[in-house]
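Here it is, the structure, as structure tokens.
Heads up, one of the protein chains got dropped from this complex, but the rest are sitting where they should.
On to chain A.
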Amino acid sequence: MGAASAKRPASLPDGSGLAVAVSHLDIRFGGKGNEFTALSDVTVDIPEGAFVTMLGPSGCGKSTLLRCVADLVHISGGSVSVLGRGPQQAREARDFAFVFQDATLLPWRSVIDNVRLPLEVGKHDKSSYADPYKLLEMVGLKGRENALPHELSGGMRQRVAIARALVTRPRILLMDEPFGALDEITRDKLNEELLRLWQETGTTILFVTHSIPEAAFLGQYVLMLQAHPGRVKEFMKVDLPYPRSLAMRDTVEFIKVTAHLRSLLEECL
């Protein structure tokens, strides 16, 4: 399934290859009798290098879709192709990294040892990996290398998690509401930094959120899902220029985008 879908022309005019190709995907949980359909007939193509935010009411399966790409959920039907191969092969090749809602740092390891974790685990060629110290500097944690996670604020912990995700130089970054538990000021700051990082590295980013402004501010594309069962409502391009700054959120153009997203979201309910 992998090679065929990778050669398929991108349905979007970017001309680049596809980072993720999802085709008629079904995800069902539970056994017979209490079966629950999380996703039904989801088809979407995500071009390489894109920043896609995933938005939808709770229970629409946006996290499930992300976990499916990460090979954390068993596929019931259809196919998912990640850079032309199945999720399992992509995982084993470390094509992607995952950032969880909770920073998920190992609490007994120092900051630097947490960032080093991908270097210590698995039988991979690690010669091309990024320097953990440089990554910590990049996310603004220079000097805190030897701190333990509980000594850091929530925002700092999430920066460590991002540095850890970037250490393998992944081609795709999967982020499951990474800033959902942070206060608004920290979240805004991390949003800006994430955009800068995306523009510098060219990594494809799939970003699940439940915040409309966050989805509009970050996303080159917004993938809107609707619930019961989870399916694609709309896959739309956000026509706002990069680089984007926080001040842009007060412009009429931005507010038009969020208003449109909000009305779409209301249709989903």
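One rule holds in what follows: contacts are C-beta pairs under 8 Å (C-beta built on N, C-alpha and C of every residue); 3 or more make two chains touch, one makes a residue touch a chain; residues count from 1.
Just so we're on the same page, contacts and distances are computed from a predicted model.
*Asks:* What name does the UniProt record list for the absent chain among "LysR family transcriptional regulator", "Cytochrome c family protein", "NitT/TauT family transport system permease protein" or "Heme exporter protein C"?
*Replies:* "NitT/TauT family transport system permease protein"
*Asks:* Return the single residue from A:30, A:77 or A:122 that touches the missing chain.
*Replies:* Missing-chain contact among the listed residues: A:122.
*Asks:* Given that one chain is not shown, which residue among A:84, A:149 or A:213 touches it?
*Replies:* A:149
*Asks:* Which chain A residues touch the hidden chain?
*Replies:* Chain A touches the missing chain through residues 67, 70-72, 91-92, 94, 96-98, 100-102, 104, 106-108, 117-118, 120-122, 124, 148-150, 154.
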